[in-house]
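Here the complex is missing a single protein chain, while all its other protein chains stay put.
Each chain gets a letter, A and B, in the order it is written, and its residues are counted from 1.
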Amino acid sequence: MSRQTTLAVGALVLVVLFGAPLYLAPFTITLLNYIGVYALVALGLVLLTGNAGMVSFGQASFMGIAAYATGWTSAVMGYSPWLGLILALVATGLIAAILGAVTLRLGGHFLSLSTIAWGLAIYFSFGNIPGLGAFDGIPSLPPISIGNLALIESGQIFYLIWIALLLSMLAIHNLLDSRVGRALRALRGGNALVESLGINALRVRLATFVIAALCAALSGWLYAHMGRFVSPTPFDVTASIIALMMAMIGGAGYLLGAVIGAAIIVLLKNGIQDILPRIAPGASGQLEVVVFASLFILFLQRARNGIVPFIAQWIPEPHRERPPPADALPRQTQPAKGTALMQVEAVNRRFGGLIAVNDVSFEVHAGEILALIGPNGAGKTTMFNLITGALTPSGGRIVFAGKDITKSGACDIASSGIARTFQHVKLRPKMTLIDNVLLGTYGRTKSGFIRSALRLDRAEEARSRHEAMRQLDRVGLGDRPYELAGNLPLGNQRVLEIARALAADPVLLVLDEPAAGLRRQEKLALAELLRTLRAEGLTILLVEHDMEFVMGLVDRIVVMEFGCKLCEGDPDTVRTDTRVQEAYLGGVA
Amino acid sequence: MALLSIENVSVSYGKAEAVRNVSLEVDRGQIVTVIGPNGAGKTSLLTSAIGMIPASGRVVFDGVDITSLPTEDRIEMGFCLVPERRELFSEMSVYDNLLLGAYSRRDGSAAIRASMEEVYSRFPRLRERHTQKAGTLSGGERQMLALGRALMAKPKLLMLDEPSLGLAPLITREIFRIIASLHETGVSILLVEQNARAALETASFGYVMETGEIVHSGSSATLIDDPRLIATYLGGGAH
Partner (left out) sequence: MNAQIAAILTLDGIASGAIYVLIAIGFVLIFAVTRIIFVPFGDITAFTALTLASLENKHLPGTVGMVAVLAAMATLMEIFSLWRKGTLGRVPRALLFYLILPLIPAGVVWLTAGTLLPTALRILLTVAVILPIPPLLNRIVYQPIADATVLLLLIVSVALHFAMSGLGLLFFGPEGVRTQGFVDYTAIIAGTPVSGQAILILGSAIFFSFLLYLFFSFTLTGKALHATALNRTGARLMGIRPQQACTIAFLLGALLAAISGILIAPVNTIFYDSGFLIGLKSFVGAIIGGMVSFPVTAIGSMLVGILESFAAFLSSPFKDVIVFSILIPVLLWRSYTLVHAEDEDEE
């Protein structure tokens, strides 16, 4: 679909939407208002669940906090609803930040379970605080006024709701397509990769969590002044799960999914309320929840991805241009060749009673390629994880560029100039090649959440994209930057990881078995690339099995066996060492 | 007829193909080895043969097409895998691990006790440590337990994935000696190894795998003298 067609369709949709109060009955407009309000909550979940991989069963309680905040400000205290909005956002954001700070360290299902618990706690609080009307709620909220115009009719608040929704969608769209947005999307699939790129996973998760809560808060504020009445029931756990249901049915990975999901659920609810009393008079209330829950379960069993991707497969992909050239991102100055870059001093690592790395010492000199070799299970990968901060040594010291990094975490070590690849390739298969490589530039760029949402990050973004393309070209993957990483064969995935590491402009590049699974030609190309990098002053440390690959390429070799250092030296010395031959021939010969 | 025949098997993860159109056979009473570098698809091949990951192609075991059978049915037929990661029940005792090895058998507790006795006499170390938790064993003992546990199922064919992984040369030697002696009891073995020389010295026939494909095959005696293999796998450029 061309850009013009997209714009034309978008404009048409806007005209049809904003003309709605002119040609639709007030009841239909009320339904549209509900759709808009719920779509806002679902939008937060699209960000939180669909993109960042955190499932919350508590979004409705954030909506409730906001509704009560504005209810109290406007109806109890008599101030303007706009002041209510500010209080709603501040209160919700603050509570979300506190809850998030406490619970977001936990992964996956523990986090989700905790959302049920505090969701219930907040809901019970609404019903028991006398100042907030307890279970009776707060009646007669004033309408929102813009100037002298009070938004009383459903056709009036309609505009406010849908403008708020569309602006939020625009902001989140911008956010997802930015430096922090990519970090946020990379959270799915574990912390190991994210931290190794110098991204503080906890901080990104917390910010995402708060933004999702703010979406719910905006929705709660609109909801309160739309119905002009606040009570606990619309904010219970059932409401939260319905919000989640909207996001997932629409397609939790997609902004439009929030709107489509909200529309389907609101209309379905409306339809069911018409039909059920005819089928089962007197029992329709309880049947409604049974029907909804069963439909949701059936949906989760059969079509987890939601409606948007289902429709999207028939819409032609928009053609995306290769990013234009831009200024290069600033680069590190590489240390002088031959100086000591990293010292590993008597490093130990124990797992329970097992000693995986035992008193290993070696040095990495700037500008060299150093190989760490040894039979499977010799502790090479553990050594790697110690250097890159994925594990902490039980004893010993690691100094990098004059700084003690023994106790530093993966994130700090990455920021200090070490970029790594993984033995089992860690990519984000559902992200494009260029997005995967752009993740590498995170540490070299600065735009935060607000700049990104407002599109103030474009100049920097253009430079990042240029850099990412440069690295893709360099490893030979520059011809299709918008392919999904998961579609690449294994060999190319390894090379893509190297491109990502290079995009971080490291001082030390650490490669874990880069040649594994590569064909002969690919290995030759990889060796050539590593030589070029060395010529440019980059220092490289690699673990490798393939002797042919190692011997022709590296400057020095450290041999490990059973967690200990066996010997070290240049390839020829190591090749003729009888202990090495013994280790490599498996000891049976 | 071969005990196991794998016919045109391919395994893919997403669009990345880990195993491409591989066919191989193991005859009754034979030790066959598959050697190749890390990432060649050896583990994927074994895991698909036992039915734990989906694959295309056909697997015939003991005259029965088992392609669509679940893993547990294959195990009941006497087709076992000792995986690369051993997959022991680390919080349970050595005895319990062995007992669970016989879970698929239906021939009564007396027969199972007899097998247990056999395993203990083959691995006296396991008898000494029968109350100890599997997680507290050393690497070599773990591999012995993994082998012993598989033997408890009275398999017709045993697939071993990198049995020497992470073991000291002395223990590696011991494990290969045991593998060779198992062969005398009539069990057939499909052995996947990186330690190419040891594997070829134990097996009678070998396949070489590289980037998902079988690139060579032949009797161990011919493979072990193949100059190209010597360069690549039998000690790198060390010669």
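What we mean here is this: a residue touches a chain if its C-beta (ideal position, glycine included) is under 8 Å from a C-beta of that chain, and two chains touch if they have at least 3 such contacts.
All figures in this text were calculated on a predicted structure; none of them were measured in a lab.
Though it is not drawn, the left-out chain touches A, B in the full complex.
Contact with the undisplayed chain is limited, among A:Asn128, A:Thr339 or A:Thr392, to A:Asn128. Only one residue from A:Phe18, A:Trp82 or A:Trp118 touches the chain missing from this view: A:Trp118.
Note that of A:Leu94, A:Ile146, A:Val289 or A:Leu354, the residue touching the chain absent from this view is A:Val289.
Among the residues B:Leu3, B:Ala16 or B:Leu81, only B:Leu81 touches the chain that is left out of the figure. Although one chain is not displayed, chain A still touches it through residues 55, 57, 99, 102-103, 105-110, 112-114, 116-118, 120-121, 124-125, 128, 188-192, 238, 241, 244-245, 248, 283, 285-290, 292-294, 296-297, 300-301, 304, 429-430.
Contact between chain B and the unshown chain involves residues 50, 52, 70-72, 75-76, 80-81, 83, 85, 87-92, 96, 99-101, 103-104, 149, 153.
Keep in mind that, in the parts below, only the chains that are shown with their structure count from here on.
The touching residues of chain B, when paired with chain A in their complex, are 14-18, 37-40, 135-136, 139, 162, 164-170, 172-173, 176, 194-195, 197-198, 201, 211, 231-232, 234-238.
Against chain B, the residues of chain A that register as touching in their complex are 352-354, 375-378, 429, 486-491, 493, 513, 516-519, 545-548, 550-551, 562, 575, 580-589.
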